[in-house]
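Every protein chain of the complex appears in place save one, which is left out.
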Amino acid sequence: MSDNISIKVTSCPLKLEDCYAFVEDPSCGGISVFVGTVRNQTKGKDVKRLDFSAYEPMAIKEMKKIAEESLAKFEISKIAIHHAIGKLSIKDIPVIIAVSSAHRKDAFRACEYAIDTLKETVPIWKKEHFESGEVWVNSHP
Amino acid sequence: MSDNISIKVTSCPLKLEDCYAFVEDPSCGGISVFVGTVRNQTKGKDVKRLDFSAYEPMAIKEMKKIAEESLAKFEISKIAIHHAIGKLSIKDIPVIIAVSSAHRKDAFRACEYAIDTLKETVPIWKKEHFESGEVWVNSHP
Amino acid sequence: MNITVLAFGILSDLLENDSIQLTLEKQMSVSDFKQYLIKNFSKLNGYSNFSIAINEAYASDDILLNENDVVALIPPVSGG
Partner (left out) sequence: MNITVLAFGILSDLLENDSIQLTLEKQMSVSDFKQYLIKNFSKLNGYSNFSIAINEAYASDDILLNENDVVALIPPVSGG
């Protein structure tokens, strides 16, 4: 892993301060952070909890690819992409992306690019548990 | 102050976890955070430290106005805008903006709107101290 | 030709399995292999909305499978 990329897929709780500490840098003027949190509702139905599973080695490769593309596309210094797997409750954190840059626009653009791309390409799946049963998100037969 | 706005101008160090804790919410799926940090350079010159001063009561009013406009313009739940004043060193944090929303696009848009507007309207001034002297940023006679 | 098939998300539920060893009688492209699965695994119940990754990288329809490949069935992802 290069010095300016931190990738993690873990069953431990994600820590905002870890991502922040990784990307902060004396040459940086701005840090953009996106934190995904578990909502209590999906389409009006109460969510009890979520279960995230991953194809872990491939997920790490795809997250690394997103980080490298972000560094290539935008003028940024460092990027951290951390994803949690396993059972999560309301307000728990499935994902944190942190990006530092000399100028803030690049940090915002890169952070948004990274989360948008993660949601399209990284092999991680979310099962929502409701009172009435459970559903694999995005998987309609 | 309304329940969904946190504004602070303080000479104590800003805390990322305070802003995060204020905006997190069970109905939220995403939180966008911008952290401004003190860079070690401005236009190639080494910065030793910064000094922030404010017209404090007006700064608080203008920050509150930005928060209210953000809540009106975007589909967001809560917003925190905290600014430090006094002497800051490299890597210290002059400003933190955190925004929570059900869907992430609004959080990103609102967070960027808030920092862009803060830098245009909030009566806070930065003096950069170099080896060779000091300069009020943006104030060319 | 021997391959390992890994199933994830809804596909591991449908197949009631995370990992299957398969012997194919001939070399196949990714798109042929998807048709083969849908035809031969009734448990899939016609579910065809998935991508294929070979050895931990997405593979387009025209790529050919090779001996000992690890072939992952990737339903629409929903991380983040």
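Some notes on this structure:
Order of writing sets the labels: A, B and C. Residues in every chain begin at 1.
As a convention for this text, a contact is a pair of C-beta atoms (placed from the backbone, for glycine too) under 8 Å apart; a residue touches a chain by one contact, two chains touch by 3 or more.
Since the model is a prediction, treat every value here as computed from it, not as a measurement.
Taking every chain of the complex into account, the omitted one touches B. When the omitted chain is restored, the residue from B:54, B:76, B:90 or B:107 that touches it is B:54. On the side of chain B, touch with the chain left out of the figure occurs at residues 36, 52-55, 57-59, 61, 83, 94-95, 115, 118-127, 136-141.
Quick note on the criterion: only the chains that are shown with their structure count from here on.
Any chain bridging chain A and chain C, meaning touching each of them, is missing here; the list is empty. Centre-to-centre separation between chain A and chain B, using Cα means, comes to 23 Å. Centroids built from CA atoms put chain C at 49 Å from chain B.
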